[in-house]
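Here it is, the structure, as structure tokens.
Omission of a single protein chain aside, the complex is shown with its protein chains in their original locations.
Here the chain labels run A and B in written order, and each chain numbers its own residues starting at 1.
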Amino acid sequence: MILQVEGVSKRFGGLQALSDVTFDLPERQILGLIGPNGAGKTTLFNVINGVYKPEEGRVLFRGEDVTGRRTYDLAHMGLARTHQIVRPLNELSVRENVMVGACFGREDHGLKTAGEIADEVLRFVGLGSRAGQLAGSLNVGQKKRLELARALAAQPFLLLLDEVLAGLNPSEIAQMVETVRAIRDQGVTIIMIEHVMHAVMNVSDRMIVLDYGKQIAEGTPEEIANNPRVIEAYLGDPHLAERLMEET
Amino acid sequence: MSTTDVELVEQGGKVQDAAPAVVSRWRNPGLWLTILGVLAIGLWPIITQNAATREVFLFILLNVVLASSLNIILGYTGYVSFGHVVFYGLGGYVGLYLMSRHGAPLWLAMIAGGLAAAVLAFLLGKAILRLRGAYFALATIGVNEAMRAFVNNFEPFGSATGLSLNFQVYNNYGGALQALWMTYYILLALALLAVMLSYVVKTSKFGLGLMAIREDEDAAEVMGVVTPGAKTWAYVLSAILPGIVGVLIFFKNGKVLPHEAFRLHFSIEFIVMVMLGGQGTVLGPVLGALGYQRLRGYLLTSDLFKNIHLSVAGALLLIIILFIPAGFVGWLRHRFAILRRFLP
Partner (left out) sequence: MDILRFLVDGLLIGFVYGIAAMGLTLIWGVMNVINLAHGPIIALGMFGVYLLFTNLGMHPYLTLIVVAVIGLLLGMVIYVIAIHRVINAPHLSTLLATFAVNMIIIGLGTAAFSTTPRNVDFSLGSIQLGPITILGTRVVAALVAVLVTGGLYLFLYRTRTGKYIRAVANNRTAAELMGIPSARVLALSFGIGTMLAAIAGGLVATFFPFTILAGGTYELKSFVIGVLGGLGNPLGALIGGLVLGMLEGIVPYFMQTTWVPVIEFVLFVVILLVRPSGLLGGKT
């Protein structure tokens, strides 16, 4: 198991963002994490990656208890993530951005090796020709790819992708899905938060559904698609939805 | 295989220097241009052997050291220190104390001063570097003022009357005139050292981490930059040379008083120099120091401006902030991609 989340709960003042979330993640699996807006998906990422400390529960990464450890410690252990709202290092070049990931990630690379890794990763995500551009001058789609490149350059064991498909057109989505598969084939385990349903169902080996901070379903994409609780969470009462559809 | 800057410009992209590792960092023409620049400034009084010029340029070189050091925490790491002069003042006081009360030689006093400043930076860093933005700036002001008020009361440092050196001390260095020139040479060497330090930091992995912190501290942490340690080291590095220089200047002056050593205004001027020249660049603080001091000198001696020199400087600062925040060198780098090679 590369990741074990045990009974994690997180509260912000009066709001219970996560309640008793528990799951295991075997290596080289792609786990899809879905749920309506505000369900706590990004909060779960933040707990796993060290931004927040949970009130209850623990997180084990590669067998080690990492609950509440600093984010940079987790990066050194081989955990990388992208953000829902991209965070490029604006005044640095695309190449320098990725080099930061390479230098400070799992391996302690020097500048020269980091540069080489950066070149390779940028080619992989299709940003090779923009290596010298300032990160701040990219468009949103390119910034998302930069964010992914930065995470990959850290050579992580586990990659947390937060809505990496958001805002992409259909052909870009198809491309990104292939990229995600290729990343997994290189040995990286992936958790994906997504709203683009068809894509995430297509690529995930397994899925977990959160609603109001609680885990309401877990299983293969087929099982999830047919799970009435999941449908209810997204669409409300499924029977009402059917009736309404019949009426029109 | 790597695209050149020119090709990228033609593609319409905005170009920033590619990774420093592309060109061996010691062969960067920009570094040598900067060093030559400092030497050109520094050698002028030596060539003309003019005492008045020497004093003027001494002051310029002093500001080069202080502005370049400030740039490490301000320009590279993005932490605005409004109290940078505290390192100059404390280091200087420690050094002069050792010289005047314990007869220590200059070189030892300078090392002690640098060390004292570094220790202060280390302790301070641990305390206040977790403050962000304006809070950090305010805290640095508070620290400087607290230190000044404290030294004003501190008996071993002479309280309000400060410390002074017995004139005889200069005999150890070949007499007063010799000592003045020696001070100048040492300061020139320190200025070159400051530029080298700035460049080495900027082109190192450590520097890359600092700049990541400047751009987005939380994202940098997620990527693995150990921000508390990195910031503290940046702060320490920014404090050492000011501490050493403080000793040197107080030695030259033969005395020090609390309100002279910890002049808050000085700190603000360093920031102006860094901003004027271009924060986050190696060359910027150097040009900024030179430009600002020349401007100040001109204003002070011009009949028209001498009474309102502060206002003119203020107006200039305002114009820079409002319209050219990247400073002179920063603006050049954005505008003419070719120049990036030469303007580190």
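We adopt the following convention: a residue touches a chain if its C-beta (ideal position, glycine included) is under 8 Å from a C-beta of that chain, and two chains touch if they have at least 3 such contacts.
Quick caveat, the model's predicted, so the values are computed rather than measured.
Novice: By the document's own contact criterion, which visible chains does the hidden chain reach in the full complex?
Specialist: B
Novice: Which candidate, B:222, B:245 or B:275, sits in contact with the chain we can't see?
Specialist: B:275
Novice: Where the complex has a chain not shown, which of B:35, B:56, B:137 or B:165 is the residue touching it?
Specialist: B:137
Novice: Taking the entire complex into account, which one of B:43, B:123 or B:149 touches the absent chain?
Specialist: Considering the complete complex, B:149 is the one touching the chain left out.
Novice: Spell out the interface residues on chain B facing the chain that's missing from view.
Specialist: 80, 82, 127-128, 131, 133-135, 137-139, 141-143, 145-146, 148-150, 152-153, 160, 268, 271-272, 275, 307-315, 317-318, 321-322, 325
Keep this in mind: only the chains that are shown with their structure count from here on.
Novice: So the centre of each chain is just the mean of its C-alpha atoms; given that, what is the distance between chain A and chain B in Å?
Specialist: One centre to the other, that is 43 Å.
Novice: Could you list, by residue number, the parts of chain A that touch chain B in their complex?
Specialist: 49, 51, 70-72, 75-76, 80-81, 83, 87-93, 95-96, 99-101, 103-105, 110-112, 114-115, 118-119, 129-134, 137, 150, 154
Novice: Contact residues on chain B for chain A in the complex?
Specialist: By the definition above, chain B touches chain A via 1-3, 5, 8, 11, 13-22, 203-205, 208-209, 211-212, 214-216, 218-227, 280.
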